[in-house]
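For this view, one protein chain was removed and the others were kept in their places.
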Amino acid sequence: MRIPPLLRRPRWVAWGISLFLLLLTACASPQNTFGGQGDQARTILGLYWLLIGAALFVGVSVIALLLYAFFRFRERPGAGEPKEVHGNTALEFAWFLIPTIIVLIVAIPSWRTVFRFGQAPPPNALQVQVVGHQWWWEFRYLDYKGADGNPLVSGNELYLPVGRPVALTLRSADVIHSFWVPRLAGKADANPGVTTRLTFTPLETGTYYGQCAEFCGLSHALMRFRVKVLPAEEFERWVQSRQAYTLPPLAGEAEKGWQVFQARGCNACHTIDGTNARGIIGPNLTGIASRDGVAAMALPNTPEDLARWLRNPPAVKAGSKMPNLNLTDEEISALVAFLATLK
Amino acid sequence: MAVSAGTLRRPAEGGLWSTVWEWLTTVDHKRIGLLYFWTVLFWFLLAGVEALILRLQLARPDAGVLTPAVYNQLYTMHGTLMVFLVGTPAASVFANMVLPLMIGARDVAFPRLNALSYWVFLFGGILLNAGWLAGGAFDVGWTGYANMSTRPFTQSIGANFWVMGLIVLGLSTMASAFNFLVTIINMRAPGMTLMRMPLMVWALTVVFILVIFAFPVLTVALIFLWFDRFYGTRFFDVAAGGNVFLWQHLFWVFGHPEVYILILPAFGILSEVIPTFSRKPIFGYSTMVLAMGAIAFLGFSVWAHHMFTTGMGPVGNFAFSLSTMLIAIPTGVKVFNWLATMWGGRIRWRVPMLFAGATVLLFILGGLSGMMHASPPIDSQQQDTYFVVAHFHYVLFGGLVMAMFAGVYYWLPKLTGRLLDEGLGKWHFWLTFIGFNLTFFPMHILGALGMPRRIYTYPAEAGWGGLNLLITIGAYILALGILVFAYNLLRSLRKGEPAGSDPWDGRTLEWSIPSPPPEYNFEEIPVVHGRDAWWEQKRQRRVAPVGGGSNGDPHAPGEGHQPGPGREVIHLPKPSIIPLVLALGLAVAGVGTIYHPAVIALGLAITIGAIVAWAIEPPLQGAVHSKE
Amino acid sequence: MAQRNETMEPTREVHKAGPKTCALVAVVLAVITAIEVGLFPGYPLYTEALRPVLVPLFLLLGAGKFALVASFYMHLKYDTPMFAGIFAFGMTVGASIVISVIQLFRHFHF
Partner (left out) sequence: MEKSLTPHGHEAVHPPTTTGEDHRKVLMWLFLASDVLFFGSLIATFVAYAQRVPHTPLHEVFNIPITSWSAFVLLMSSVTMALAVWSAHSGKMGLMRIYLLATVLLGVHFLADQGYEFYHFTLDGFTPRVNPVGSAFFTLTGFHGAHVTVGVLWLFSLFLASFRGGITPKNAIWVEIAGLYWHFVDVVWIVIFAVVYLIGASFY
């Protein structure tokens, strides 16, 4: 086979390969839409390839025609006057027919999917209420009551059993947010005053990245969350541990931290299950030590970053409702030690 | 008062002040067109600079170039400026520059109203941007979604300026649309039936029809927001039963026709430039007109495709997906017709044609990605991501702005009498084309990798860093191209090659008169016998353009320029300062709503005074060149 | 929009809608208004049986008045069809949007 002239130049080949590699590394992005680890995301992906295929076909052929015409009919010296063609009914009808066919090819599977996604959730679905706040997420597991009789609540991390459908009902406490875990499902807006639904089944265990997708104010970029899909029995264990949650035995720094937590009024905004901390303005802190990040994943969950957050929350996350309490260094390190015990 | 048969660039008789006064009081559509052009160019550059600053912040993960507050203001104002101060007035820019010339009219139907449109546009633009100076611009995105744009969530004064600025700008846009629609309906040269109008005129007709039906809806949405912010009404107060979808519906009922308001002038420009430089008539004129009509009509039925993820349910999503996909059909028809126009032609690779060809190419790509989000399931993965950002930049920059460049290289010489430089134009073209694709193509991939739009920062672990760096580099290459364009423009004013009346061997009536045209445009109103009226005249009757051939000197108007004895009497509209005063009154009243009722009263007093003066002032001045 | 090749002098419009027509239309308008008010719940023409059709009835009567004023007083009946076309286009777009928005809110957004 004849090698095209372009590929005979090693420099171009090198460029091409590095560009391809760049794309590949980019696909390692944990939040990409090509994962298909949820049934909804997988269905969308199938549709996606169809549309990308159709778009590539149309795009490549029409652009090839365009470039051909542009070069082939370029003015050359001595060229005669072109023929005055005003139109051609058959061709113009073809222009109309071609897009119609292509539209039908992509439209029909799209619409079938629309109605499939619109079906009522199956009766065995896990019911979870999602509440968006500026700028963090609250997840309420309506099927599981905690010790106090209220549903279990987690902040910024959603725990799900693998293989079981989950029916999310989404709301917002303030402005419009959008719940999006690209590898599991398409996004759904969380609106104030109105409930929306999203139903999907996680198909593989793992940790999935999610992020608010609807601009919601100053720190919209830092409204991230994780979905942890666990094996069924592990999920059950998590539920049981949360239902029977009490503070672990505290000593030393951690004990001091619990005192600071109460003395500085942290409990006015935050809940820790099984204690007198019942605040509901901020995220529930039960199990914070095992989370991937703090402040809606604005920072990684390390002692240093947690300390940085406690020292001045609005400096980390502009507009944060958590005020700067002017904690002393001792108070901060005590709190960090205390929070590290909340596994 | 007798006015000399001057041109746009005639030397000022009374020095600088008199020149300034002439421009402030002008009611000549060509001058107003130039005012629009320079103003739009200024806003375009400002919005571009805003984008370049944004790109610095996004070049690296976890960058600290901008605070989130400043970032949000910058991206909001970038979008608002590009849509309302660059894209929307594009129709007014080109309509003022060439529409009356193309239909063989001496001016627009209401010259003073035309001047008013411009001055209101200018003051509205200033009002819109005044937030920067008054303590912070608007920061909710150009869509201004309620309830976030209401006072409990956005206290900034920039929001007030944004609301008032857009209301005022809407008045300007609508006034311009009414004026040009009357002009098109009522001032065509004898013989120019609707189906003989140049396609540019058709495109603008459709744009103005869309404007007069879409902008009132936006105005109502803005009034609700204004009342909520200032007077305590409850339209968007969720606690009182208000609903956040009300804003979204009203905004997009306006917003989607607005998309066609933005893109149709580009279609018009392409439909003039491509035939001229292919030396062939447009292929399928009637289907082109039909397609534009279909796009306009369907354009009003697709708005909720911006709301697929809001939870409308399958029926709503299906209905709006259906109407959206239908739009692909007339759009496809247009693209194929442009291709067929080029086919078998003799394509001159001059700068306007390069831009026109690139526009078709980029618009195809933008249209195809648009087709993807017409599918609601796919949209649920693409909505509010960089994929959408890529899509609308392909249609609005790749489509509209590139076409505007084509239009400027093509028509600006008609008004200034001087061509833009071809060599610089090619630099401009290639830098822009390469920079554009480097900037916006990777955004498709970023969106597919899950990067939401409107975020001021992202973590390194997200894996978006490399592509973002590439985009930022592309953005600066693009900016370089725009700089070359700006230089080319300024250079052409002084040193540009004289254009002559028909530099491109054009097809439509504007090329039959000198460049720049006399104030009254046409010595004698032409009689039209078919499409491409000027081309036909040149072919059949071997007529030379008035004022010399294609290389004629614009400063030495030929014999045909002077009225001979017994020529008709032309009455010109009288220059007037009242439109400027009236616009000022409106702007003052707008500022008053933000600061103090007394200022509203002052503004209204100026406005009413101006209206009374307007009614009393005689609209016409004496004969121009009746031969004594 | 009318397609004429030559520019034209406007037509004189003296004969349009004279006092007699005006008065006749006024009487009809007054009667329809009286019926409308009479149909209001608790007023003489109203019965419970009418309740299901009350909305279309009010809309129909209103539309009748609308059409009378538009065609006679606004001269749409006499003037060039272009004006009727412009107005009808606005009414069509407007009515479709109003109905769609109302229906969307009725079924989806609460």
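Order of writing sets the chain letters: A, B and C. Residues in each chain are counted from 1.
Just so it is clear, contacts are C-beta pairs under 8 Å (C-beta built on N, C-alpha and C of every residue); 3 or more make two chains touch, one makes a residue touch a chain.
What you see is a predicted model; the values in this text were computed from it and never measured.
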Check the whole complex and report which displayed chains the hidden chain contacts.
-> B, C
Out of B:Asp28, B:Glu50, B:Asp139 or B:Asp237, only one touches the absent chain, namely B:Asp237
Which of these touches the unseen chain: B:Phe178, B:Trp430 or B:Tyr487?
-> B:Phe178
Pick from B:Leu24, B:Ile157 or B:Ile223: which residue touches the chain that isn't shown?
-> B:Ile223
Which subunit B residues touch the hidden chain?
-> 105-107, 109-110, 174, 178-179, 181-182, 185-188, 190, 192, 212-217, 219-221, 223-224, 227-228, 231-235, 237, 240-243, 246, 250, 253, 525, 568-573, 615, 618, 620
Missing-partner contacts on subunit C, residue numbers | 1-2, 4, 6-14, 16-19, 22-23, 25-26, 29-30, 33, 36-37, 39-41, 43, 54-55, 58-59, 61-62, 65-66, 69-70, 72-74, 80, 82-83, 86-87, 89-91, 93-95, 97-98, 101-102, 105-106, 110
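The criterion applied here is as follows: only the chains that are shown with their structure count from here on.
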Between B-C and A-B, more contacting C-beta pairs sit at A-B
Any idea how many Å lie between the Cα centroids of subunit A and subunit C?
-> 51
Averaging C-alpha coordinates per chain, one finds the centres of subunit A and subunit B separated by a number of Å equal to 36
Tell me, which residues of subunit B touch at least two other chains?
-> 243, 245, 311, 313, 315
Of all residues in subunit C, which are in touch with two or more distinct other chains?
-> 109-110
Listed in rising order, the residues of subunit B that touch subunit A in the complex are 67-69, 72, 139-141, 145, 147-148, 153, 238, 242-245, 278-281, 283-287, 309-311, 313-315, 317-318, 321-322, 325-326, 328-329, 331-333, 335-337, 339-340, 342-349, 357, 360-361, 364-365, 368-369, 371-372, 374-385, 445, 448-458, 461-464, 466-467
Mind pulling up the subunit B residues that touch subunit C in the complex?
-> 185, 190-191, 193-195, 209, 213, 217, 243, 245-246, 249-250, 253, 300-301, 304, 311-313, 315-316
Residues of subunit C touching subunit B in the complex | 1, 3, 5-7, 82, 89-90, 93-94, 96-97, 101, 104-105, 107-110
